[in-house]
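With one protein chain held back, the other chains of the complex are shown just where they sit.
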Amino acid sequence: MNRFPVEIIISNKPQARDPEGETIARDLVHKEGFHAVKDVRTGKLLAISIEAEDEESARKLAIKMCNDLRLYNPVAHSISVRVEHQI
Amino acid sequence: MISNALQTTLTAEEMQYARNLLGREPTHLEWAMIDAEWSEHCSYKSSKPIISQLPSTGSRVVLGPGYDSGVIDIGNDYVLTLHIESHNHPSAIDPYGGAATGIGGVVRDILCMGTTPIGFLDSLRFGDIKSSDHSKWLLKNVIRGIADYGNCIGVPTIAGEIEFDECFERNCLVDVVCIGVGRKDELLLAEATNAGDSIYLIGGTTGRDGIHGATFASRTLAADADRERSAVQIPDPFTKKLIIEATLEANRRGLLRGCKDLGGGGLSTGLSEIADKGHTGIDVFLDLIPVREPDMTSTEVMISESQERMLLVAKKGCESALRTIMDQYGVSYARIGEVTSTETIKIKRADETLAALPTQFLANAPIINRKANPPTSPRSFGSIPPPDTRKTILELLASPTIASKEWVYSQYDHEVGIRTIGKPGAADAAILALPNGKFAAVKVDGNSKVCHLDPYIGAASVLAECCRNVTAVGAEPAAFLDHCQFGDPNDPDIFGAFSLTVKGLADFAKTINVPCVGGKVSFYNEDAITNRAIKSTPVITVLGLIEKTEHITTMSFKQQGESIIAVGSTKAEFSGSEYFNLLHLDGGHPPQLHFDLEVRTQRTILELIRKGAVKACHDCSNGGLAVALSEMAIKGEIGAEIDLRHLSSSSRDDELLFSESNSRFILTTETPRAVLQHLTDNHIPGVELGKVTGHELNLVLPNHTIRLDLEVLQDAYCTSLGRILEPWQK
Partner (left out) sequence: MRIAVVQFPGSNCDRDTVHVLSNVLGLDARLIWHRDFEDDSFDAAVLPGGFSFGDHLRAGAIAAHSVAMRTIRKMADQRKPILGICNGFQILIEAGLLPGALLRNSCLRFVCKWTTLQVENPDTPFTCALEKNSKVRMPIAHNEGRFFADAKSLNSLRDSGQIIMRYSNENPTGTTEEIVSVSNWNRNVVGMMPHPERASSPLLGGDDGLKVFKSMMEWTP
């Protein structure tokens, strides 16, 4: 069995507004002159490590965990799951 | 992505009615507008004829039902506004966002009148949190949603109630009330009365979130409710705060003719309602509406329910001043239309007219007369086992509906605004200081267990209890809001219960002479999986006025030696009670309500308070005398010696302690003889129970005595909710 570092990012669905991201962009980033930065969206990061046979199994397990435990609300949020190479 | 196929909740009859009235086939956009405006949620088509029975006039009423908020005159040129909103369906699938945007919605209604929001109340209903993780999840996130939103905009949540019952497991109820204050000469009516005025859309951009929200609320929850994604709304209290500041300032400077909340049905409903009230028309330029997503259809734009948007009607010539204020606060705005004298809502894109509907048409859905069955008699409840009294008292104090809600209200900033005199939990109603030296007392109440047994008496009892709570703090009830929540109105039993509910409210309101200044009706609180409708749930909010500081009365025992008097009659009435809930007993007739006696009792208590004869006062309701006395002891941190042997002719502990008979108060006084005499003079039963003293509740009952230490009472009452919801915290 191998250990895989997995990053789960929970954020508002792409088609939903992200008021926090908008405020940071408008009232801080653009106000202070970083006009090359076009868009800011925020999210919550869970950095976990999973014991699995391979990357694909680790990924599948992470997604199942997020769904079963309601780590995010599929009505309002989307998740992105990224598996690094094994530790 | 909304398909081009017609998604509608209109019946075939309604569609034909629309065709006949218009004299042609409506366009796709027009159908969408009619669908939204004529949904149950927006039009009250099933309920209008019934709720018109509610009395709505009175010496203090400036505006009754039919406006964004009810308005009460409180003297010295000041008014109070009040409104109730619910977000039941959205909260069932996204409790955080649903509850938060519920707060966002109700505050707009207060703001639209040109008044400053000064307080929220929340009335919530969930399934059994002891056994259901789902209900725990809903409750925690609803509270967090209300807290985050209310705290951020700086409006205190000052009172509330939570009821638990299995019928709410999949259909939670989230009701929020907002109170506002303002000057009478700054009141805004949501009317577009003058042709040439400009319509501004301010706040957030328009996107695809919330499409079909009004119709979502007008259907039962589908089996795949978790996927009802486009009906979810994203809360943004920061933007709301800026909108509040900017709008109030624009109003103070006299720049606005009207202001309209954009809620159910979005722009379509908002525009037609302001034109309808003003007897004018509006031309709307679709291209000028700021949209968040590319390629939105005209339909999507008109019925989107994206949050944090409002319509302002700017007086002709004041547009520039308005824009300066919006710029100062950083509120986005766009001039999207103009008031006309055509009495038509016209939606234009470039040179094309996509919709042209007569204003009167949209805002006046055809009434549906639904079938109402008479009520069935409740079944009998069988026999009641002899109680383990001590155990039952502690279980009642710890039961979620009764237990201290400190876990909840400590998450709400209830002090911001420095008006909160009556803090949550301290008295029967919340108390806010008003700018003219008076005080507002507000309470929200519901009791679905009792209403389920008898909708007529149940509803009247809820209104009575709410008035009782306001009276107990030294206020005279001035007005009420009703929110009637039921299942599918196509079910004649349910519609019958609704009709009786409103009749019960109307009859008692007339007896006590308290007008209804607003309210809501929410049907379709049931779901396709369990096919279970909620129990009848009228939720009532009463607003009262306290004239002088000296009249303010809280429930805690104040000092050693005070006499404790029970006002009213205690009978063996348990149906719908928390005691029966503990015993899993159901059925029977709810406690009687003698309208005249109830009104006379309340008036007499208010007289006694105004005379200065009352030190502490508490109404007697959930959990009966046992809970009322315990709460007074816990809050005061002093005990009492109580003798219940002369309370009634009963010799059963439960009939004395846990009965939920109506029209009762407990008060303390230093002049018991005078108080008892005053009660007798007004033909109201009163019995002296004992004295405030010591550190325990000493209850002398017909067959034995029970002693309950203050610490034991406190432990049961104060820690219960925290233990259920966060068992890992200390």
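Just so it is clear, A and B label the chains in written order, and each chain counts residues from 1 on its own.
Quick note on the criterion: a contact is a pair of C-beta atoms (placed from the backbone, for glycine too) under 8 Å apart; a residue touches a chain by one contact, two chains touch by 3 or more.
Note that the coordinates shown come from a computational prediction; the quantities given were computed from them, not determined experimentally.
Student: Let's see if you follow the contact definition: name the visible chains touching the chain that is missing.
Tutor: When the full complex is considered, the omitted chain touches A, B.
Student: Specify the residue from the set B:Y78, B:W137 or B:F238 that touches the hidden chain.
Tutor: Answer from the full complex: B:F238 touches the omitted chain.
Student: Which of B:K423, B:R532, B:K571 or B:R600 touches the chain that is not shown?
Tutor: Touches the omitted chain: B:K423.
Student: Of the residues listed, B:G330, B:P366, B:G561 or B:G612, which one is in contact with the missing chain?
Tutor: B:G330
Student: With the missing chain put back, one of B:N76, B:S131, B:N490 or B:T549 would touch it. Which one?
Tutor: Result: among the candidates, B:T549 touches the missing chain.
Student: So which bits of chain A touch the chain we can't see?
Tutor: Touch set of chain A with respect to the missing chain: 19-20, 23-24, 27-28, 31-32.
Student: Provide the residue numbers of chain B that touch the chain removed from this figure.
Tutor: Those residues of chain B that touch the unshown chain are 147-148, 151-154, 236-238, 241-242, 328-330, 409-418, 420-421, 423, 433, 549, 729.
To be clear about the criterion, only the chains that are shown with their structure count from here on.
Student: Averaged over CA atoms, how far is the centre of chain A from the centre of chain B? Could you give it in whole Å?
Tutor: Chain A and chain B have C-alpha centres separated by 37 Å.
Student: Quick one: in the complex, what on chain B touches chain A?
Tutor: The contact residues of chain B facing chain A are 93-94, 96-97, 137, 204-205, 207-209, 226-229, 232, 234-236, 238-239, 292-293, 306.
Student: Can you tell me which positions in chain A touch chain B when the two form their complex?
Tutor: These residues of chain A touch chain B: 12-13, 15-19, 23, 70, 73-76.
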